[in-house]
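Heads up, one of the protein chains got dropped from this complex, but the rest are sitting where they should.
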Amino acid sequence: MEKPKQLHMSSQRLEGLGDGIFAVAMTILVLELHLPLVNGNTFADFIHSFKQDLWHGLLCYIISFVVLGIMWFGHRMMFEYIGRTNRHFIFLGVLFYMVVCLVPFSTRFLAANTLKWFAISVYALNLSLCNLTLYAQWMYGLRKKNLLHLEVPDEVQKEAKLSFLLSPVVYSIAIAFSFFIPQVSIAIFVITPVIYLLPNRLDKYLP
Amino acid sequence: MEKPKQLHMSSQRLEGLGDGIFAVAMTILVLELHLPLVNGNTFADFIHSFKQDLWHGLLCYIISFVVLGIMWFGHRMMFEYIGRTNRHFIFLGVLFYMVVCLVPFSTRFLAANTLKWFAISVYALNLSLCNLTLYAQWMYGLRKKNLLHLEVPDEVQKEAKLSFLLSPVVYSIAIAFSFFIPQVSIAIFVITPVIYLLPNRLDKYLP
Amino acid sequence: MEKPKQLHMSSQRLEGLGDGIFAVAMTILVLELHLPLVNGNTFADFIHSFKQDLWHGLLCYIISFVVLGIMWFGHRMMFEYIGRTNRHFIFLGVLFYMVVCLVPFSTRFLAANTLKWFAISVYALNLSLCNLTLYAQWMYGLRKKNLLHLEVPDEVQKEAKLSFLLSPVVYSIAIAFSFFIPQVSIAIFVITPVIYLLPNRLDKYLP
Partner (left out) sequence: MEKPKQLHMSSQRLEGLGDGIFAVAMTILVLELHLPLVNGNTFADFIHSFKQDLWHGLLCYIISFVVLGIMWFGHRMMFEYIGRTNRHFIFLGVLFYMVVCLVPFSTRFLAANTLKWFAISVYALNLSLCNLTLYAQWMYGLRKKNLLHLEVPDEVQKEAKLSFLLSPVVYSIAIAFSFFIPQVSIAIFVITPVIYLLPNRLDKYLP
């Protein structure tokens, strides 16, 4: 029996859906910010209400926004190599988007319970699941050769693996600290994105 | 009288609108999740509030997200064959998007009344209408030959019909059960997406 | 003095922004729907709460969604002829999007005050402004010949003018009726979109 004509199934629309989902997830983070209620008109009044109502929320907003930006970058890099999709690849993509869309929720939870172990754990788990589902999608794409439109150099494969798996490891440490010194966990949330912003071995492949 | 020069009316922008609508509908599902109010700091306290405030909402979130992902896949597949649009096709598309955008509402309704027949019925009706309006759009496209940019093999037509009509049938059964054993209806909501994830006869057309 | 090299300024990104804005405006309509609070478990209980909490909101949702769909269609048609942009054209586009984004607000206002003259007037004014700003953008594009990538036939110009100006006229009548028989105004809101769905002289330009 003759093999039926294959559809092209370009990855462009999945990328478009992903860009839309990241855009909305990043933007609705702001809906979680509480308006500070300023009683009085002095500088001290403003700082007081800022600290009480907004400070935790704003810190979590900035961390989550930058983390989502870094994930978007990883997702975007992946599609430099992967140019076509199939049902399983799209399903893995939907799983990734499903945990990405939970980030505004766990950010809100963390902002409301900043130093509590359960909020730190939920947040760390959520970010780890984002990385792991994206990694699963990447591994599937690497093995299905006809989804690729560019060969993936070994060095890129190694560096990508490191990038994908670094954060689940680091975030597990954050969970461990949350039971004893939760301040350390928050510090880890602040520092981890910075690591991803340092120069790395993938930069030489970029313009 | 000479026929006027036809516009091309590529389907790309309708696809873009659809991707945007799916992205927003999927993302605002998370706005419906209630923040669990944890009283105390023990594991038992967290599990208790998780069960009380979040469990139903999270289950409905996951079901709806995966179902919307599968519908997006169907919608995306359709445009491998359909490459142009006209006024009627776009109107059918708007109807489809209108019921897709109701999914966050019926999800919220189901999360608030998980085992009630009316919430189950509204949810099942909503998902069925999504499938039926997408099917109407597909049937219209199939018959308007100049909207197609690729011939649709008979096998694809049959399999697509089955996929489109399976879920309204299954969801009708869920409605029937909701009056007697609503747990079965919820089980149907969980299992139905899994059926769509199993290998099927369309896979051989994909990369 | 030599004329500087002109930028191409393709309209694609403005279309992308517009598709995004329509997608979000259509989707957040659903956030305005109140969850019906059903007391009891009988069919009568459900119908009662549906009528009380949801009926007005759902009717307004459907009207607004279809109206926004028709406006999107007009906006999409425009870009079959217009392929480039400049600062003034983009500014007129931003004005159009500004009133489009108000539709979820005036829809919510109408749902909360369905038969009140002020809610009907705000809604009718909002929809009229959408049509008028889109018309201004279209007229600007028609006169700036180097924004066009396809000549606009006279028949299309006439029919488009009619389409753009029909609804402000009809909605003015709705406002007039709102002071005496507001039910007529609501009927006008229901019927007007149907007029746009009837076959018209532009259809022969479409596939």
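Per-chain numbering from 1; labels A, B and C assigned in written order.
What we mean here is this: a residue touches a chain if its C-beta (ideal position, glycine included) is under 8 Å from a C-beta of that chain, and two chains touch if they have at least 3 such contacts.
Computed from a predicted model, the values in this text were never measured in an experiment.
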### Query
So which bits of chain A touch the chain we can't see?
15-16, 19-20, 22-24, 26-31, 33, 35-36, 38, 41, 46, 61-62, 65-66, 69-70, 72-73, 76-77, 79-80, 150, 153, 155, 197, 202-207
### Touching residues on chain C - with respect to the absent chain
3-9, 13-14, 16-17, 19-21, 23-25, 28, 31, 84-87, 90-91, 94, 97-98, 101-102, 104-105, 108-109, 112-113, 116-118, 144, 146-147
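Convention: only the chains that are shown with their structure count from here on.
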### Task
Using the touch definition from the top, list the chains contacting both chain A and chain C.
B
#### Entry: Inter-copy rotation, chain A to chain B, in degrees (Cα atoms; steps of 5)
90
### Query
Among the chains, which one keeps its Cα centre farthest from the Cα centre of chain C?
A
#### Entry: Rounded Å distance between chain A and chain C, as computed from the means of their C-alpha atoms
35
### Query
Between chain B and chain C, what is the gap in Å from one C-alpha centre to the other?
25
### Message
Which positions in chain C are in touch with at least two other chains?
### Response
20, 23-24
